[in-house]
Each structure stands twice: as C-alpha cells, then as structure tokens.
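I have a structure I would like to understand better, so I am pasting it below and will then ask my questions one at a time.
Shown here: the complex without one of its protein chains, the others still in place.
Chains here go by letter, A, B and C, matching the order in which they are written, and residues are numbered from 1 within each.
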Amino acid sequence: MAEHYSSFSRHGTGWLLQRLTAVFLIGVLAFHFMLLHFVNHAADVTFMGTQMRMQQLGYFVTMIAFLVTATFHGVNGVYNALVNQGLAGTQRTVVKWSLVAASVALVLQGIRVAFAMTGSPIL
Amino acid sequence: MSQSYDRGLVEDFGRWRDFSAGMWAWVFHKFTGWVLIGYLFTHIAVLSTAIPAAGGDPSIYTNTLQGLEDLLVVRFLEVGLLAVAVFHILNGIRLLFVDLGVGLTAQDKSFYASLVLTGAIVVASIPTFLVGQL
Amino acid sequence: MSTQIQEQESEQEEQQQGESVPAQQQRRMDQKRERAADEERQRERVESSLDDEDTRTLKVFRYDPEVEGKKDPRFDEFVVPFRKGMTVLDALMWARDHYDSSLTFRHSCRQAICGSDALFVNGSQRLGCKTQLADLQNPVRIEPLPHQEVVKDLVVDMQHFYDQMDAVQPYFNDDDVPDGLEEQRQTRENREKIKMSTRCIWCGACMSSCNIAAGDNEYLGPAAINKAYRFAMDDREGEAMKQERLEILEQENGVWRCQTQFSCTEVCPKDIPLTDHIQELKREAVKNNLKFW
C-alpha cells in the first residue's frame, strides 16, 4: 500500500487556498449581492451606472480580485469534487488542464469586460 | 471461488433517505458550489456585452441586462441564485469553523441553522427581487 | 477426526461405485431437494410455534457466489421471538440456529469489543451486538456494510480496510526507549488527549459510512487517519516517526480527501470523534508545511 503514496503532491496548499479564498469571498460576495440587488436594484442597472462604479480604482481592483479568487475557488472546488469521486490517471490530467484553460479564459474575458466597463475598450 | 458481490456506487443515491445532517450539508454544499461556478461563467458571458457597449453603444449592455430583468423567470432564477449563494456562504462559514475545530459537536445544529437562515433571508428578499417593474 | 466417520465414508463410496455418474448426480440432487423441503417444513414448524409470542421480523440480505438461488442477491425473512434485552446479533443467531444454518455473519465477543459484526441495520452502520432490537422499527432490515464487497450474506471483504490501516504505519517507534524497567513518562493530559483515538475496534463502520471512501477507494479513510492520530499525538513518539507519518497523511489520498461529512463520527460505535481528529491533523499538516516554506 505504502508505495502508492509517492511523494510528489502535497495537497495541503490547495486545501489551504480553498479556505483562504473562501474567507475572502464571504466578504466580497456579500458586498456584491448587497450592492447590485439591494442598493441598486438589478433591474435598474445601466451601463452608465456600471461605468461609474468601475472607474473607481478600489472598486475595480476588488472586482478583479473577486473574479480571480472566485474562479480559483470554484474551479479548484470542482476539480477536487471530481478527484474525490475517483477521477484518476490520464482522464484526470485532461480534466485538470481543461479546467485550467477554462479558468484562464474566464479570467481573461472577465478582465476584458472589466476594462470595457471602465469605458476604455483597450482589449 | 472467492468471487464477491460488488454493489457499486448506484446504491449510494438510493440511500438518500438514510443520510444524516452532515451528509446533507455536504450534498447541498456541492450542489450550490457547482451552481455558483456555473453562474460565474454565464455571468461573465452576459457582462461581455459591455465590450461592444464601451465601443460606443452603451444601450447594448443596458438593454441586455434590463431585458433580462424584465423576464419574470430571470427574477425567479435570481431568487434561486440568492438562496444558493446564501446557503453556500453560511454553510461555508460552518465548514470553516469545522476546519478550525470549533463546535464540531454541534455540526448538525449549525447545518440546520444555515438552512433556516437561508430560508429566512431568501423570503425576506423576495419583495426586492420580484417587485420592481412587475 | 473420528475414524468412525471415515468408515461410513468408505461404505458410502462402495455403494456409489456401482452407480453411473448421472445416477449419482441424480441422487445428490434428490437429497438436496429433500433437504430443502425439510428446511421448509422445519421453518413452518418453528414459525407456527411462535404464533402467540411477541415476535420481530428480520429481513436479511442473502448472497452466495456458489449456491444456486443465492447467486442473485435476495432478502430472506425470518420471524424470531422477541424478549427484552435482545440484540440484533441475538436475533440473527436465533434465526441461524433455528431456521437456516447457512445464514452467515461474523461475530465473536458479543460485547462490542471485537468489531466483527458491523452491519447495515435499518439504514445505518451499527454493531449487531450493541443494537437493541427494541430500539428498531419492525421489520428490521439487515444488510452487509455498504461500500465493501460482499463475500457471502452479511460478510464483507475487509481486506481493503486492513490495507488502509497498515498504510499509516500503525505502530510505535521504539528505537529510542529507556532500558529495562525504566518507563517512558507520559502526562495524564497527553494520555487523555489520545484516549478516545485508542478505542478503535476496527469494525469498519466509519469507512463504510463515508461517501468519499466509497467514491475514491484510495482514500485512507477515517479509521486509518484516526490510528495515525493516535500515534502522532502521543508525546512518547519520536519526532522523526511523527514527521514520517504526517507525510503519509498529507499525500493526496490522506486527510485532504475528507470533506467533513461527519457520517463516520456518527456511526462509530466507540464514540470516537473522528472528524475532530481528522481536522486536527489537517491543521497540523498545514502548520508543518508552513514551517518549511
């Protein structure tokens, strides 16, 4: 049995990051929901409003961080769930890199969107 | 001669009636997590309308969002999203405490508390979501 | 070892020598059928004698890879007399001794210490000998532990469980102990800390209740992790050994697989706070890693 536990992957880091991002997300997600559903009703959202908020640097940075952590937290969560169900071998490698690709795409697209929202369509 | 009978995984789901609190919490947390990450992808997709919007026609963005919000289904879906997010947050907090080794003996109670609280918050916010321009 | 028996054996053989093979086969089948009919009669007799007694009904999972009619799993019903204090194990033994001697289950101590008879009773993992029939809803459904392969009837294959236990190097490091009658000192507090973890009787109930252990068979599982905890937290254990064991626990199939489902803690017949111990080891592992950063 023992030889199965070859030494490479220490999963503690992933586990810890999942918790740390969660802590961060509690605050940001709650803030996000409050702001966009209760303070400004979702139905009243306009490009102008969005642009106004996004042009504040602090808000902008928070949203980018929100995007990155949420993506990591969510995708890592999905990956762990699959591994727990016994995903292994090449299948696992494939899934892993697909997830990484999807995350990168999501984050890139998200950043493009964010810049667009500031009103400067640079990307 | 020493064959044996492997009942496989299928039985697991057949046993949902026998699940206990901690197990339900796990199932719900999974489910809500998946919904949230799914939503994140769609959300960014929808928000992508901001790109042409920034290119000179802000109404694309505004119309898309407001058009969506006009649909009753979407509003109901948003209530669902809120429920999902709130439960995931509350149970997530519960899990963080469990990770810290705090209150493990009350793990079932804290799960029920998450459920009840989620229910309460959702009910309380229904007006905000559904009213507007009905 | 009585030759008496052997004598009869050879007699029988002689009788049989005259017969052709199919005839022999025929005879054997007849005998079997007769036996089956006998069992049926016996069953009716016992059951009717129970008519005016307080009884309980057991629905027991049956499977045997070799026996016709049992190759496809089925449930058998046994009506057993009920008396105060009767346990699930008592009822099973009664059913075996009065209805069907082929009813198979592990058991030995009858006092919740050998860990042989963890069963799936009315939907949860329990020790047969520690479960009062009076506390259960009638009829009582008895199945082998889920997530383990069934060898026969209620007997499951425990080998995987044993392998997982062995994987954490479940033994004390004695390279550095005092000589002779000198003892290693241990504080009361430290002994108190590991006390619950030392109670494990290897029944496998926890492992069977854990969905992660079911989905991903490489997961060490709660019992093995608890076993590791027992040593890792014991102050008498050498630093090097502790480090080694923590490394095993930190492998990807170690503690991180646990999703805090708590089912293990709930079913453990020895009330070991398993989730608690697993969580503590996760924190211990994180601390340990941080040191190396």
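Definition applied: a residue touches a chain if its C-beta (ideal position, glycine included) is under 8 Å from a C-beta of that chain, and two chains touch if they have at least 3 such contacts.
Note that contacts and distances are computed from a predicted model.
Of "Carbohydrate ABC transporter permease", "4Fe-4S binding protein", "DNA replication complex GINS family protein" or "succinate dehydrogenase", only "succinate dehydrogenase" is the UniProt protein name of the chain excluded from the display. Only one of C:S49, C:N138 or C:Q184 touches the chain withheld from this view, namely C:Q184.
Contact with the undisplayed chain is limited, among C:S116, C:N211 or C:T275, to C:S116.
Not every partner is drawn; the one left out touches subunit C at residues 1-9, 12, 28, 31-32, 34-35, 39, 64-67, 83-87, 90, 96-97, 101-102, 104-105, 107-116, 129-130, 132, 134, 151-153, 155, 158, 162, 166, 169-172, 174, 177-178, 180-188, 191, 194-195, 198-199, 201-202, 231, 234, 236-237.
The rule is simple: only the chains that are shown with their structure count from here on.
With B-C and A-B as the two chain pairs, more C-beta contacts join A-B. One simple way to say how far apart two chains are is to compare their mean CA positions; for subunit A and subunit C this gives 44 Å. Centre to centre, using the average C-alpha position, subunit B and subunit C are separated by 38 Å. Multi-chain contact residues of subunit B (touching two or more other chains) are listed as 95, 99.
Each of the following residues of subunit C touches two or more other chains: 215, 259, 282. Only residues 163-164, 166-167, 169, 212, 215-219, 247-248, 250-254, 256-257, 259, 282, 285-286, 289 of subunit C touch subunit A when the two sit together in their complex. Taken together, the subunit B residues at the contact with subunit A in this complex read 30, 33-34, 36-37, 40-41, 44-45, 47-48, 50-51, 53-55, 58-59, 61-62, 65-66, 69-70, 78, 82, 85, 89, 92-93, 95-96, 99, 125, 128-129, 132-133. Against subunit B, the residues of subunit A that register as touching in their complex are 19, 22-23, 25-26, 29-30, 33, 37-38, 41-48, 50-51, 67, 70-71, 74-75, 77-78, 81, 102, 106, 109-110, 112-113, 115-121.
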